[in-house]
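A single protein chain has been removed from this complex, and every other one stays in its place.
Presenting chain A:
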């Protein structure tokens, strides 16, 4: 029995680490039942060896070291076997002991390979290896899909191309007349055509649902019209599901849990200290560590560009908004003071803890409505040059990362230096957009944690200030254009709030004004 196991041990080391985990997880319950029914004396040894195999498998995944040297070491360190209690109690106790051992080895590994490096801000290169494997797999999958599908159906997937032929001529030309002409019955043609064009296709609605991918990335949720291609592809997909749900998800949930608890505990502890530079340094350390842990819990790979333009103290940082994760991504590289509403529940606990360690600006719901109060508090915050830069998302809502919508002018009226930041996610590895009408926060986080990874680029941009003779709206548009160009996103004049509320009547009045000028002229009526 032992010889067979040793032989199978050797065979398993040649397989990739992922399959090691899978197989050892699968093999473990089978063998322990098998050994229980035979010799009882060898039970603790087999369970010890098996837990060693599991931990060795984990170690192999993370380190890619040979498993034999890890396996033999841990087998020695375990206690005496239980002999006197009845059979089922013994099994339960052994099961519990085993679970305890697995949990402890698991936590040790997590601590060693992920938490400690987060404190110091170093990376062991594990995620890079994972990403390389992932990219190769997805490329292979794309090639298989392209070989498999007929040519016509590939063209259907370009959702960003307009589907109707548009005539973008202005109202005057469309109404086929010169200025000052009178009303005709046929004027209604122009408006009805424009209206129906909007019904068939409009710029805004498509921004509030996830971006369609050109090629499938082996996630069920992005499976738009990709049919069965081959057995191998389906096998890879099944393997992907297993990896994501059984390996990555528990790891990520553990990390997220640790990250959030550390944040709450850490900031509460730091908050007890008196105000000093030590307190600031400690609160920065706590914030950065916890954010790094949380980012690793999502397998986030972030590239920061132009770090020399990172927002300074006393400034306002402005970025496009795709999901709540934007906050995590930005705070991993620097500390910001956040602005937002006070929530209840878990978010409220986190908010209250964070504000003890460093001054964030949280508003009560009633205070949010009073714009002058909000502006006053923010002005006070940035006037104090020692306080951290404020982080604001002027769109006010989550957009699907293909475009930038109207920036609300409130943030640009405060004064001070604006530091624009552009954030662009790579949808191939995981869709970060939070469709708040479709998913609540918990299901959104679960979706994030069962994606392959979150890959994004962050561009810091040179600071901007309001120029002479420029009002807040023009300044906001200028910053919006800069962010859109940098991030490669399209720019839309529409308000992100359109997904919930109706459009303002002022926009309709503009069209009505244009039309009236045409048929009435300068007060002359036929």
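Annotations
The rule is simple: a residue touches a chain if its C-beta (ideal position, glycine included) is under 8 Å from a C-beta of that chain, and two chains touch if they have at least 3 such contacts; residues count from 1.
Note that in this section contacts and distances are computed from a predicted model.
The complex includes a chain that is not drawn, and of the options "Very-long-chain enoyl-CoA reductase", "Integrator complex subunit 11", "AP-5 complex subunit sigma-1" or "Calcineurin like EF-hand protein 2" the UniProt name matching it is "Calcineurin like EF-hand protein 2". Contact with the undisplayed chain is limited, among A:209, A:351 or A:450, to A:209.
Touching the missing chain, out of A:230, A:261 or A:437, is residue A:437.
Interface note: of A:94, A:197 or A:470, the residue touching the hidden chain in the full complex is A:197. Across the interface with the omitted chain, chain A contributes residues 156, 159, 161-165, 182-206, 209-210, 212, 221-225, 437, 494, 498-499, 502-503, 507-513, 515-517, 519-520, 525-526.
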